[in-house]
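Showing just some of the chains, left in place.
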Amino acid sequence: MSLPAFDEDTRGKLAHCSTATLTTQLFKRGLRNTFIQGVRRLTSKGGNLVAPAFTLRNIPAREDLDHVGVFENPEHPQRKAIETVPPGCVLVVDCRQDSRAASGGDILLTRLRVRGVAGMVTDGGLRDAANIAQMDFPVYCAGPSAPLNLAIHHAVDLNVPIACGRVAVYPGDILVGDADGVVVIPRHLAVEVANDAAAQELMEEFIIGEIRAGRPLPGTYPPNAETKARFETWKKSRT
Amino acid sequence: MSLPAFDEDTRGKLAHCSTATLTTQLFKRGLRNTFIQGVRRLTSKGGNLVAPAFTLRNIPAREDLDHVGVFENPEHPQRKAIETVPPGCVLVVDCRQDSRAASGGDILLTRLRVRGVAGMVTDGGLRDAANIAQMDFPVYCAGPSAPLNLAIHHAVDLNVPIACGRVAVYPGDILVGDADGVVVIPRHLAVEVANDAAAQELMEEFIIGEIRAGRPLPGTYPPNAETKARFETWKKSRT
Amino acid sequence: MSLPAFDEDTRGKLAHCSTATLTTQLFKRGLRNTFIQGVRRLTSKGGNLVAPAFTLRNIPAREDLDHVGVFENPEHPQRKAIETVPPGCVLVVDCRQDSRAASGGDILLTRLRVRGVAGMVTDGGLRDAANIAQMDFPVYCAGPSAPLNLAIHHAVDLNVPIACGRVAVYPGDILVGDADGVVVIPRHLAVEVANDAAAQELMEEFIIGEIRAGRPLPGTYPPNAETKARFETWKKSRT
């Protein structure tokens, strides 16, 4: 299936939108479950995440199948995922919200970074968290967790629809991440959501200035006709 | 991939083994996570479940994709699963342990029964639970739950490896269910586990008689040489 | 605020509808969170619950306020709720899904029964569960729990909007309960939902007969034009 285009203009707009604004836009379109639950940003550098999803699915480990020898196989799905996710995309990993083991560590994350991948989101743990935290790269996980992935997870599929943090993620969906967390935008909605969110961000920039200046919520947030008129004047004045 | 044979002799032995005995046999082989967590038997009739697994995978629902119109499509994975699972197999459903909605109801379960399917195991809910409970059929679920599957689940894949109740289930694995719950036996171990479990069951039938007769645990459970000798005598006597 | 009428015809229709059917009707109207989570039927007699909600709200107990002396006051909200809920209504109790204590016992439930109240639904526990289980009365709770409500709960408000099992319950909403559990129907939707659900029940009665007779799901469930035609014939034939 070919995906709708994801152009630079849309990427640029989304890079300046908060996940708060984006979840509101999706809520207005009837989508109430778009924010990945139970993950947090591990890195402070690298800016917001804006990238199409490439996915990896795990099921529970089984002792006879999941021994350290499996990594000798270069086709092992976890390792293949790292080598296969296209530059500019984000690797999104389904760990069934089980953070008792890592879904990666500093070596794998370094490889992703070197390959130009846009970031990583997992609802499992990550090991070597202090090293990863220094990387210039948006990385989100359930928290630090040292044990080897094989103790809990068996990587099984690449780039299929998955669950991540109780949200459906389809390959090619646009993920946006900031300090609050990560929102999943269905691919076909990315352009219209980006446009409307950018407009909402501008309006809220104006509104927060009004609130700081002492205006009350009624009439200001949401704006009434008078506030909207002042917004239009403000918008022109700042060009 | 062709699966190891699953013959009638093995099926017959497993039908007389408890999940307690089978999990012990798997534990002896290093497999500690084989018992599906959080499910219980819904039906009282139909005997023990012994059948190869045919799987269905769900991810979280998305409001724009999961509306009642989807069932017009005969290829919808949930409905297709019901029509496709081979007679004699068990349908095993991955609902991510989320029982806020049903993974089926009495119409779908009736169709499975008519088709000669061996049973159903889901780590989600089931609706029409009182009707299903009357069926002559092994059915296991997380509990009764009325809401339509589409409220929470999106069926996505047939017969891929899944998680069910925190256990890995591969297509073709042998599932055995009794009043305690359901154990997953990796397909390639089914014959040897069936043989050893049948022998263990016989020994434990003898031992429980000894215990009822007043023997203490030491020397009896596990049996020492003397008890083993008495077991051999008992075994012959009952032929 | 006066509530829309809740007539006998609607009550009668709902009494023959399953919660499965009703949650589907609500789902079709965009309401996805209408089934009270984490409660189960405690009584086997008394038929389905169909009644308008009268609510009681609890907050956490505080040791200095919640001592056994409080029941000397006939205005204590828990006791007042029991005496105030109108006959024909159901008492719905918000215990914040905390079942470490009882929200009632056999004396209070007996009083509700004597007063002609339609039933009780609580997302907390109930004590004297074996006695209550014998009553001819629909009662739903999170499970048996002996400790006095005052150990955990402080009754605070009568007949305000509450949460029960993660669902909003407004006074006057129509609650329907069967073996699967309890659905909350917003009052203004009761008539139309009852009508459509009754029609759906009839269709599903026909469909399950077809499925038992060997018809496959495609074309039958959901029904295509041909099946609908046979349904019309069947409907006439059974009058």
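Note that the chains are named A, B and C in the order they appear, and that numbering of residues resets to 1 at the start of each chain.
In the analysis below, contacts are C-beta pairs under 8 Å (C-beta built on N, C-alpha and C of every residue); 3 or more make two chains touch, one makes a residue touch a chain.
Remember, predicted model here, so these are calculated numbers, not experimental data.
Novice: Please state how many copies of the single repeated sequence make up the complete complex in this structure file, given that 3 appear here.
Specialist: Counting every copy in the complex, the total comes to 6.
By definition in this document, only the chains that are shown with their structure count from here on.
Novice: How short can a path of touching chains from chain A to chain C be, counted in steps?
Specialist: Minimal hop count between chain A and chain C: 2.
Novice: Taking mean CA positions as centres, which chain lies farthest from chain B?
Specialist: Relative to chain B, the chain whose C-alpha centre sits farthest away is A.
Novice: Could you put a whole-Å number on the gap between the CA centroids of chain A and chain C?
Specialist: Once rounded, the distance between the two centres reads 39 Å.
Novice: Measure off the straight-line distance from the CA centroid of chain B to the CA centroid of chain C, and report it in whole Å.
Specialist: Distance between chain centres: 32 Å.
Novice: Let me have the rounded angstrom distance from the C-alpha centre of chain A over to the C-alpha centre of chain B, please.
Specialist: 37
Novice: Where in chain C do residues touch at least two different other chains?
Specialist: Not one residue of chain C touches more than one other chain, so the list is empty.
Novice: Which residues of chain B touch chain C in their complex?
Specialist: 63, 68, 71-72, 74, 79, 82-83, 100, 102, 105-108, 110-111, 114, 127-130, 143-148, 150-151
Novice: Given the complex with chain B, which residues does chain A contribute to the contact?
Specialist: Within the complex, chain A touches chain B at residues 29-33, 59-64, 96, 154, 156-157, 160-163, 166-168, 186.
Novice: Taking the complex as given, what residues does chain C use to touch chain B?
Specialist: Per the touch definition, chain C meets chain B at residues 18-20, 22-24, 27-28, 32, 34-35, 37, 40, 178-181, 183, 204, 207-208, 211-212, 214, 216-219, 221-222.
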